[in-house]
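Structure record follows, encoded as structure tokens.
Only one protein chain is missing from this complex, and each of the others stays in its spot.
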Amino acid sequence: GGGSRDAATSGDSATKKLRFAVIPKSLDLPVFNYAKVGAERAAAELGNIEVIWRGSETADQLRQKEILESFITQRVDGIAISSLGGDFLNETINRAVDAGIPVVTWDSDAPNSKRIAYYGVDDRAAGRIMGEETVKMLDGKGQVALITSIGAVNLARRLEGVQEILAKHPGIKVVEVYDIKEDSIRCAEIIASGTNRYPDLKAWISVGGWPVFTRNALDAVDPARTKFIAFDTIPPAPELIKAGKVQLLIGQKYFGWGAESVRLLAGIKAGKMPSSPVVDSGVDVVTAANVDQYVEQWKKLERGEQP
Amino acid sequence: MDSVPAVSFRGVRKSFGAVHALRGVSFNVAAGEAHALVGENGAGKSTLLKILSGSLRPDSGELCLDGRPIALARPRDALAHGIGIVHQEMLAFPDLTVTANIFAGRELTRGGLLREREMRDRTRSLLERLHIPVSPDDLAGSLSAAYRQLVQVARALAFECRILALDEPTTSLTDAEVDHLFRVLADLKSRGTTLIYVSHRLPEVFALCDRITVLRDGSHAGTFERAATRADAIVRAMVGRDLPPRVAAGSGPRPSDQPRLTVDRLTRRPCFEDVSLTIRPGEIVCLFGLVGSGRSELLETLFALHARDAGAVLIDGVECRFATPRDAARAGLALVPEDRQQQGLFFNLDLRHNLVLPRETARSSLVVRPRAERTAAQEMIRAWSIKTPGPDTFPDSLSGGNQQKVVAARWLAMQPRILLMDEPTKGVDVGAKFEIHEIIRRQAREGMACLIASSDLPEVLELAHRVVVMREGRIQGEIAGERADEESVMRLATAEPGAAA
Amino acid sequence: MTTSNLGTATELRNRPGPRNLRLSSAWRTRELSTLAILAVEILFFAWYLAPDGDRSHPFLNFPNALLILKYSSIYGIAAIGAAMVIISGGVDLSPGAVIALASVVLGGLFVESGWSLGSSVTMAILAGLAAGVVTSALVVLVGLPPFIATLGVMGIARGAAFIFTQARFFDVSGALPPGWQPFGIPLDWFAPGAMIGLAVLFQILMVRFQWGRAIYAVGGNETAARFSGVAVGAVKTSVYVLAALLSAIAGVVLAVVQGQGKADLAMGYELDIIASAVVGGASLSGGRGSVIGAVLGTLIFGVLRNALPQIPGATFYDRLIVGFVVIVIVVMDQLLVRRGAR
Partner (left out) sequence: MTTSNLGTATELRNRPGPRNLRLSSAWRTRELSTLAILAVEILFFAWYLAPDGDRSHPFLNFPNALLILKYSSIYGIAAIGAAMVIISGGVDLSPGAVIALASVVLGGLFVESGWSLGSSVTMAILAGLAAGVVTSALVVLVGLPPFIATLGVMGIARGAAFIFTQARFFDVSGALPPGWQPFGIPLDWFAPGAMIGLAVLFQILMVRFQWGRAIYAVGGNETAARFSGVAVGAVKTSVYVLAALLSAIAGVVLAVVQGQGKADLAMGYELDIIASAVVGGASLSGGRGSVIGAVLGTLIFGVLRNALPQIPGATFYDRLIVGFVVIVIVVMDQLLVRRGAR
């Protein structure tokens, strides 16, 4: 059949070739595209690895679990997944591991599962950083509005981190937590109407990248009066810092998500377990001060060079 | 009537907004009699039956069964009281089988479980009793108009009912089917069922009924003993005047004329085959045949609604292959369809649009000209004396016959060169029927060629310059108008193929 | 959806096809064609995904079949209700939301409030019942178009679920005893079992019982049904309430089998569910379709969801393929049914 022919193109070596499934939260979040690139590069470097990139179009736990399960029945050689919905996948991940398929998580962890390792940021810590930096910028007083999208667990953790810090500062008043339902148009609308609603708002904090993937979402915000802090640093976000529309961005290791996951899996297959189960990728705190280096570094990453 | 009447209406009033459908109607229907209800279109007959069937409630007045007043809140109550109704408009379930249609709402069950076989058997015997040549498993939606109407009747007969009311059950039936139906009805009557029979076909009324109640403009214009009255008296009571004597049927076509329409071995299987006929300007050709003989399909095919399998159509000697009904209309054809509800009216549009839409479409005019259209519509409403408040009302507020007039008026208003009519006076009262016939004649005299499919034999004999008889999709023969009579036409219509010379 | 019957009637006049979508004996041809399509689909993937060499077949194996059934059952159970609503001439947009609501009610009570599983399940079902009662009240009493009524209920149910969870989720799996088996049925078998059981039950109710016949009648021609003495209001009410109950059951199964109650589960499933019913032969103009067909429809999509991930690099093509397949299937189906007619 056609299928067998496809497989045949990967030749008889296919028998030896390792098939790693890499599963993002969804296909509609642009950040994951870099993870895909990273994974494919790592696979190419290590050689003899086939990366199967597969996710549901939108964040849908059930679909993700179904995909995960089907990879177990396919008996792939390893699975790297950015898990939606916290403990939702534990039992499935455990079944994979028990079945001898190593599982690592990236970007979004499933800490209570038997997953062998996690590579990514500590979302709560990242949230704290956003909180602290905001407090610094506002020197401890003023109205703040938060933007999130209810449902995703890692967004919830970041939000907790932010709120944890802001709560410590009585001068800071969180006027609203907006749920934009993963809709970037809705996000722009909220920012506009929210700015309109709270004239003396001092800062916006978005725990996701929705507002910084276009220049127009922030049109309504006057940088002189209102600071903007957001997650994610993929283009054109850094441009917005240069333009002074955004004051601080938290960047993640987008390429690393894919690359490190594949390396971890390859290592595990080769019998060397990761030193610690949680590999904190750390975050890039990008401000006007370091935006230029960051962009340089990013260009390197895009070209596939090690910065 | 000394015995307690089975049904009596007492001062029944019903109005719809401005329209007074019934203004205090009172009369009795004796137990076991066959009682006819006649009246012009819009006189209130169907409204009265809808009240009897519990689907409408009177504004005032009351309805008594066996002398006891009862209130029917919904159709189910009427059924519970042993009242069976055949409604004027067909209420079929197109996606259900004939069996399911007949037993709908009153299925035979054992603990909620359907007794399919029993129902199918009873349906089969019922269909045989009425001589309906369809299978109990056929889908109602796939039956031709007439069969669907007969299935409606069968529904009412499926259960023993004390009172059976039929609202124009024969509009698309030919005498043959009517005879079968009447035999069944007479049988019911002999077994004590009270019949209420609504029809515009007075011969039927006189054939079946003991007494005749006439409604006029929603009020009771009198009840007559059949024995003691004559048709013209009834008509006078209905219309309020004597019908003017019929002007001599148009001279008819001059033999010298070239045929306006020539149909040459037109075929569309399985509906009709090898149909050839010619119509000259000013000629009225009536197409007669039993139910399912293929007349509707033939007319619809001529109007480019269906593809033909073979054969040719010539207008004034030039062959035409119309791609769409629009082309046909442009070429001067007009088709007044058989089923006004399915094929005629737009119930979401008011009368103005309903009346002008085909004309404007044929003209393929670009913009809508409300004022011009209103005046045109008002003109048609007046010319056809359509009973309605005005061109802004919607078709479903019109009585059946008035709906029929709307459909006919809008096509004739286009002054077609060739007029195709399928059951043109279906459900139309004697007065209106007279008018429609006059209009057809007038148009014919002005040189229009008319092909009229009708199941109403008297109508056929009255109108036709020439009667063409179809049977099972084939032309059985022709009879010149003056030589045609019931007997000769029916013989052709029922004769075995080939038997006809 | 009265006037859509127009559609139906027209079809009937113009195409011979639909003539055979009749109830009684003929409905069987109907499901047969759906079944045939499912078979063709399975065979195709069995061939296309056939492994080279001695590797076991990745698609054509028992655990995978069970997997397909397990994940289809969420859609399938709800599709039973959706089919009934569609046959009655309506449409239901609320299943996804009701599924989520039931899952969070169960999760919240069972996991957080420490209720017994039994009573939590009962409450979840009652939540569904409530949704169904509201819907039918809006459709039958207020006379709203089903599309709008159910759209509103969809928003309300989903919103209630979010408010109930306050953006948390409930880990039911954690609270259930490990290796727990509902009625002694292995968890993986439970969902498919429920789906098949309910499908058979309702198929019988729809085809062999007066109540089911009444639903077809109401969907086919509401006025005629009323004139024939069918209690139209009662029939519609029963249909919408049952549909909501079935969605709630799907939500319970989801929470128990997938082990989580979360407000954003089954988001947007309503369209998939309706599509399944239509692929299974239901006509949105009412009066036509079948419960079994709808369930087979969900399996057709289930197989697709399961098989596509096994095609390397297809991930971005999923939607396109699914959209394409929907069309191809319905066209094929029309042809098959017509063939069946001859």
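For reference, chains read A, B and C in written order, and residue numbers begin at 1 within each chain.
One rule holds in what follows: a residue touches a chain if its C-beta (ideal position, glycine included) is under 8 Å from a C-beta of that chain, and two chains touch if they have at least 3 such contacts.
In this text, all values refer to a predicted model and were calculated from it rather than measured experimentally.
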Chains in view touching the one left out
A, B, C
Which of these, A:45, A:164 or A:183, touches the one chain of the complex that we don't see?
A:183
Among B:65, B:362, B:409 or B:469, which one touches the chain that has been omitted from the display?
B:362
One chain is left out of this view; which of A:125, A:175 or A:285 touches it in the full complex?
A:175
Out of B:100, B:153, B:313 or B:345, which is the one that touches the chain we can't see?
B:345
Full-complex touch with the removed chain, picking from A:27, A:129, A:172 or A:207, is A:27
Out of B:396, B:446 or B:486, only one touches the absent chain, namely B:396
Name, in rising order, the residues on subunit B that touch the hidden chain in the full complex.
16, 55-56, 89-94, 303, 305, 324-326, 328-329, 335, 337, 339, 341-350, 352-353, 357-358, 360-362, 364-368, 392, 394, 396-397
Residues of subunit C (touch criterion as defined above) contacting the omitted chain:
1-11, 13, 15, 93, 138, 142-145, 147-149, 151-160, 162-163, 166-167, 220-224, 226, 268, 271, 274-275, 278-279, 283-285, 316-324, 326-327, 330-331, 334
Considering the entire assembly, which residues of subunit A contact the chain that has been omitted?
27-30, 32-33, 36, 57-58, 150, 175-179, 182-186, 188-190, 192-194, 196-197, 199, 213-217, 235-236, 239
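As a working rule, only the chains that are shown with their structure count from here on.
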Can you tell me, using the touch rule above, whether these chains form a line, ring, star, complete graph or other shape?
line
Between subunit B and subunit C, tell me the centre distance in angstrom, where each centre is the average of that chain's C-alpha atoms.
44
As a quick test, compute the distance in whole Å between the mean CA positions of subunit A and subunit B.
72
Could you list the positions in subunit C whose residues touch two or more of the other chains?
none
Sites on subunit A at which at least two other chains make contact:
none
